[in-house]
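The complex appears here minus one protein chain, its other protein chains still in place.
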Amino acid sequence: MNPTRLAPRLTLGACALLASTALASAETLTIATVNNGDMIRMQGYTDDFTAKTGHEVEWVTLEENVLRQRVTTDISTKGGAFDIMTIGMYETPIWGANGWLVPLDDLSAEYDVDDILPAMRDGLSHDGTLYAAPFYGESSMVMYRTDLVEAAGMTMPEAPTWDQIAELARAMTDRENEINGICLRGKAGWGEGGAFITVTANSFGARWFDENWRAQFDQPEWANALNFFVDLMADAGPPGYATNGFNENLSLFQQGKCGMWIDATVAASFVTNPNDSTVADKVGFALAPDTGLGKRSNWLWAWALAIPAGTQKADAAKQFIEWATSKEYIELVASKEGWANVPPGARTSLYENPEYQKVPFAQKTLESIKAADPTNPTVMPVPYVGIQFVAIPEFAGIATEVSQEFSAVYAGQQTVDEALAKAQALTTDAMEAAGY
Amino acid sequence: MARAVTTQRKTINTVAAWVIGLLIFFPILWTILTSFKTEAQAISDPPIFLFFDWTLENYSVVQERSDYMRFLWNSVILAGGSTLLGIIIAVPAAWSMAFVPSRRTKDILLWMLSTKMLPAVGVLYPIYLLFIQFGLLDTQLGLTLVLMLINLPIIVWMLYTYFKEIPGEILEASRMDGAGLREEILYVLTPMALPGIASTVLLNFILAWNEAFWTLNLTAAQAAPLTAFIASYSSPEGLFFAKLSAASTMAIAPILILGWFSQKQLVRGLTFGAVK
Partner (left out) sequence: MATQHSRSAARLMLAPAVILLLGWMLVPLTMTLFFSFKKYLPMRGDSMANGLDWVGFANYTRFVTSSSFWPSVQTTLVIVGGVLIITVVFGVLLAILLDQPMWGQGMVRIFVIAPFFVMPTVSALVWKNMFMDPVNGLLAHLWKFFGAAPVEWLSQASMPSLIMIVSWQWLPFATLILLTAIQSLDSEQLEAAEMDGAPALKRFWFIILPHLSRAITIVILIQTIFLLAIFAEIFVTTGGAFGTKTLSYLIFQRVLESQNVGLGSAGGVYAIILANIVALFLMRIVGKNLDA
């Protein structure tokens, strides 16, 4: 049966329910969001929300770094400039613990909160209370060019090791034709290159802090991971990878200049979209690599919607969140733009949908998300939660500075040992300042 | 008397100036050109200069995504309002320092400039808290005040240097004719200082238009100007050079056109300031 035919009936039900509460007063919601494709798409469907509830929406769309500084300033000063904020898995538990967010513990039955993928729900909760609803979620995985792997006379395992990845990457590299065996993030910033090197280090047995919150950059695991990464990128990476983040790598891959790319699972829908990608029909997927120590180098992240405590419009804001992260919204997008373009990684039901299972990257995305465990991210025990981040307020600042030191290594401006020594010193200093 | 110039020398001047001028202008030209390309053509190798399929697609995408007119309107209000307010406050101040100088005039001038030295990021929290306190967050009024205050020293300064160039004898003569202070300012001083005031207005309009820290951090949806508009186009997913170019062109076009028309005024006004 065509699932799109189901959509109107479902939305009608939700509509009737919402309308009764909405009639009381029509509000105008101010929503701060990030300029990612799925959010931009959501803005196009705002009319659907307004038609159902009567509430208007004003969008404040900002680039990720600007958004983060903007909403953080506002929430920590109780500025009240926004009714809904788009935040991530890093902010949510910290802000929730501070009592800055409205708990999302009274969502309607139709919304079916138990349908949210457990990993996402855990990551967006504090002490078992959900504080932000995932709009989309992601892990990371290997995306590779099936034609180039074949041409090299090799195969990509379903669950490769880093050594296999490195061997493949070097074999596929063809400098003459501007084909780089592997494209990875090197850009400074905790959410960019910082996230990637952290998950890589996790798979090499490294960790940010030991059980006593002592920085661990002086341990051999970090040196191993960083040396491996730098050597691999020198042999098989693109020029200037020290400034490449998600978007730079995406465009390189779409132009056919990468043999493989290990990055966010959401990228799968972009690289397989024939409108933007020159290699759309030649992409295969595999789990993020490991080194046999028991942890894969994949992360877990969600962009989620949260309501700042103190807003006068909490009810309308909840209606919006229920609308934007609902099953009906997914069906709405699917009916208009196809299943490959729906916001992924948030709901179990999406992955049980036979239509969605036909999407080539659906299965690997789900497997990757399930393979990520924020409460147990590393080989050795750690006192923190979070895979590619450490869920403490100081982390963003520290990790940005640390990743700047690493990026300087990628650019050939200092050695691995120098960077690790500086990272150790500045992390220790910042942790002292924070009172650990 | 203009100097007699050989055609040859004029030709050399012309060629040199045009080459350099175009070189300096090229990044803007390239941005405008790229805004009419498709995303694929925007990164084509080798780059295409003129012979591509001109398209308006990027502009319609940008227009669809964000309410350009609203950002533009806010930019106009903020830049215009803060400049106007600044001029109203600065003209009397500059006049008094230029024509009735005291021992402390120079100190006051330098002190005014020094208020611009407080790094904006350092005072973000204080200002943000004050804005919340007075309900100024995301309002045109609040932003107008801030932009006026950060540019006020520059306005006073520029006006002061222009006023200073007006010969004192003229004012004295008018005083002897029995002109009061008001007449003196309105009928004698203002006409003479008009070019200077005009160029000050322009310069401050540009500075206020381009201010990107406060306009981004103190606004949400209501008062956000074009600097916030551009902040949503910096690094989305996928190819974006063409869309970024379109958004950039839209953000700078109004001020570029204004500058274009007022270029003569700008140069003449500033000339006046330097005349002895």
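Each chain carries a letter (A and B) given by its place in the written order, and its residues are counted from 1.
Everything that follows uses one rule, which is that a residue touches a chain if its C-beta (ideal position, glycine included) is under 8 Å from a C-beta of that chain, and two chains touch if they have at least 3 such contacts.
As the structure is a prediction and not an experimental result, all values here were calculated from the model.
Although one chain is not displayed, chain B still touches it through residues 1-3, 5, 9-10, 13-14, 16-18, 20-22, 24-25, 27-28, 30-31, 34, 43, 45-47, 89-90, 92-93, 95-97, 99-100, 106, 108, 110, 112-127, 129-130, 149, 152-154, 156-157, 161, 181, 206, 209-210, 212-213, 226-227, 230-231, 233-234, 240-241, 244-245, 248, 251-252, 255-256, 258-260, 263-264, 266-267, 270-271, 273-276.
By the touch rule set out above, chain A reaches the unshown chain at residues 65, 69, 72-73, 76-78, 94, 98, 187-189, 238-240, 242-243, 248, 251-252, 257, 393-394, 396-398, 400-401, 403-404, 407-408, 410-413, 422, 425-426, 429-430, 433-434.
In the analysis below, only the chains that are shown with their structure count from here on.
Measuring from the averaged C-alpha position of chain A to that of chain B gives a distance of 39 Å. The residues of chain A lying in touch with chain B in their complex are 30, 32, 35-37, 40, 43-44, 58-64, 66, 69-70, 73-74, 77-82, 245-247, 250-251, 254-255, 267, 270, 276.
Contacts from chain B toward chain A in the complex involve residues 39, 43, 64-66, 124-125, 128-129, 131-132, 137-138, 216-217, 220-222, 224, 228, 231-240.
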